[in-house]
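Attaching a single structure in structure tokens format; questions to follow.
The other protein chains are all here in position, but one chain of the complex has been omitted.
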Amino acid sequence: MVKTRSDALFHLVLLALAGWFLQQAWHLPANAAGGSLSPAFFPRAISLSIVILLLVSMVRGLIAGTLLSRDTSDSENATPVWVPVLAWCAIALLLVLYALFLEPLGYVVSTALFLFLCVAIVSVLSHQRGDAIKPVRVLMLALFSAAVSVAIFLIFSVGFEIVLPTIGVMGV
Amino acid sequence: MGDYVEALGLVFQWHVLLVIGGGTLLGLIMGALPGLTAAMAIALLLPLTFGMPPVMGMGMLLGTLCGAIAGGSVSATLLNIPGTPSSVATTLDAFPMARRGEAGRALGICIVSSFIGGVFSAIVLSLLAPPIADFALRFGPAEYFALSVFGLVIIASVSSKSLLKGLVAGLIGLLIATVGTDPVAGVQRYTFNNLSLLTGVNLLPALIGLFAVSQVLKDVVDYFGGGPVEHSKSKMDHARPRWVETLRYWRVLASSSVIGTIVGAIPGAGGSIGSFLSYDQAKKMSKTPEKFGTGHPEGIVASESSNNALVGGALIPMLTLGIPGEAATAVLMGGLMIQGISPGPTLFTDNGSIIYGIFIAFFVANIFMLLIQWFGIQLFVKVLQVPRKLLMALILMFCFIGVYAVDADIFNVYLMLGFGVLGYFLNRYDFGTAPVILGLILGPIAESNIRRALLLSSGDWSVLVTRPISLTFLLVSAAFLFFTLWQNRRQTTPHS
């Protein structure tokens, strides 16, 4: 995977976030009762320190030449470079969708779907060209996902008395 | 003495032992699952204790507590999921070791170290509880602040790759810790009218996001990038307790157990920093500090012995003063009160046999913890034989249910995902995630206590140096900081 100037980019993202926290901290009341520190003191001091340290780190990186360097350590790998990036994004998106649908779909359905899709994404992306996807394996995975999600639901809700989201059909 | 004999009789009955063992087993299972905390496990069993005699009920709950703490290290070691903040330090070395294919060894060291730490704290609890409790009372706001500064110095020690970036990570933790209602003036900071943020960012979603979710995101990339993802199975069958190897580090065991017990006894000191403090001092004492963080047994010994010594330490102020230091002991104290026993100094005089029974039950719980893990270790490492694809999906599923279980609040799940992405990039660019956790735990302690201290001194900063405990901590912090910088320099110069 190529990380092109991404160390610099990540520094900039953190810098923007810290700057935003700093800007927000300016709206906090800065008057302190009884000679103590104000509620704004810590947020301001901390976000300011982050900004300064990040700038120092960037300058250091520039001098050492690591900040803008291309990292090509895994470039000799057989898999195309976009595959891991795509996989990462797909899993991240799937996680967000799982969180979104956890309550509307209920625990059992959403978890079964999540498990199925999560394994399926990794399998499909790591799948070698020419190999056929066997329907039996897909069915097995579907059964596995359903069984695991029901089992976990029962263990947590009945065993550990944890309230999980349900849609009220047959108790799930 | 008569009380002790009577207490032995209360504990050594087959049904009492059975119940303690059962509690330990359940604690282990719940502790190993992310998100299910020791406090939740104890609260779950609490209603069962109502019909039991006090020693039997408390024995079961103590077993649950010991089991839950020990269980947290199993998932920390195998999957990089710290079930509790106190097992974060365990992940630093146990997980790399497990990744090398030595999961059995890592767990074997964990088991022995936690048993020794637990037994040590049990001895201290039964012999020295009152004087330690008196020492803990000397901690006022200034002392708590100095202690948290001492803890923050560890950031330098756990940021192995780049001190500067480690500091940034620690500050990020501190900054996130300011979210929520300000502890002294009650001002809303960064809450944006979100009810879930009123009391600040919940620690558990942060923990699971920064460690477990970020790890899985990295594994996804490594899965395709040809990185070291498959655990080599060759050494897996050597999973058994490692007595000789662990006892070789007797000095680390001793100092970590002492630190764990004492930090545990200081109520609200963020007991979880005990294992970090032990890890830090083990690294400083070690002849090979550069090996820490790469799967070094000393690191595991330090963190695990301290981790379980915390339990006995936390019982000290709860039983002698009626002051629970954190959530799990608070539920335990609730259990005692529902039994009709109020903890505190009178407990020793009025209910001698009960309090000694509790001490003995705590010993017994530690023995059960050892035995169950001894038999279970073969089973634990089997987790790693699950195909990688499935394991990643299952870990994520457990992260979700665990974080949702905390407050049944979907917001925490989003928080976990945010921390997961943040953690992934922090690790990728060598900032590290352990400093963030330290900042998150210590930030609120540092801020609220310095502000309280200044409120009490009407703005006079000299309280920090005129009080002996506070001054000691600050001086030691400064010394440690210089020592770490010097150690780092010594490590890096030969290479360059």
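We just call them A and B in the order they show up, numbering each chain from 1.
Simple rule for what comes next: contacts are C-beta pairs under 8 Å (C-beta built on N, C-alpha and C of every residue); 3 or more make two chains touch, one makes a residue touch a chain.
Basically, contacts and distances are computed from a predicted model.
Undergrad: Name the omitted chain as UniProt records it, choosing among "MetA-pathway of phenol degradation", "ATP phosphoribosyltransferase regulatory subunit", "Tripartite-type tricarboxylate transporter, receptor component TctC" or "C-type cytochrome".
TA: Matching the unshown chain against "MetA-pathway of phenol degradation", "ATP phosphoribosyltransferase regulatory subunit", "Tripartite-type tricarboxylate transporter, receptor component TctC" or "C-type cytochrome" yields "Tripartite-type tricarboxylate transporter, receptor component TctC".
Undergrad: If I'm reading the header right, one chain is hidden. Which shown chains does it touch across the whole complex?
TA: Within the full complex, the chain left out of view touches A, B.
Undergrad: Give the residue, chosen from B:327, B:390, B:421 or B:471, that touches the chain omitted from the document.
TA: B:327
Undergrad: Specify the residue from the set B:165, B:218 or B:452 that touches the hidden chain.
TA: Considering all chains, including the one not shown, the answer is B:452.
Undergrad: In the whole complex, not just what's shown, which of B:9, B:345 or B:468 touches the removed chain?
TA: Only one listed residue reaches the unshown chain, and that is B:345.
Undergrad: Which parts of subunit A are in contact with the chain that was left out?
TA: Here the touching residues of subunit A are 34, 161, 163.
Undergrad: Which parts of subunit B face the unshown chain closely enough to count as touching?
TA: Against the left-out chain, subunit B lists 39-40, 42-43, 46-47, 50, 136-141, 181-186, 188, 195-199, 202, 267-268, 317, 321-324, 327-334, 337-346, 407-409, 444, 448, 452, 455-456.
In the analysis below, only the chains that are shown with their structure count from here on.
Undergrad: Subunit A to subunit B: how many Å between their CA centres?
TA: The separation of the two C-alpha centroids amounts to 24 Å.
Undergrad: What does subunit B use to touch subunit A in their complex?
TA: Its residues touching subunit A are 30, 36, 40, 44, 162, 164-165, 167-168, 171-172, 174-175, 178, 182, 184-185, 187, 189-190, 213, 216-217, 220-221, 223-227, 389-390, 392-394, 396-397, 400-401, 404-405, 408, 410, 413-414, 417, 420-421, 425, 428-429, 443, 447, 450-452, 454-455, 457-460.
Undergrad: Which part of subunit A faces subunit B closely enough to touch in the complex?
TA: Residues 1, 3, 6-7, 10, 13-14, 18, 21, 24-25, 28-29, 32-39, 42-43, 46-47, 49-50, 53-54, 56-57, 60, 74, 77-79, 83-84, 87-88, 91-92, 95-96, 98-99, 102-103, 107, 111, 114-115, 118-119, 122-123, 125-126, 144, 148-149, 152, 156, 160-165 of subunit A touch subunit B in their complex.
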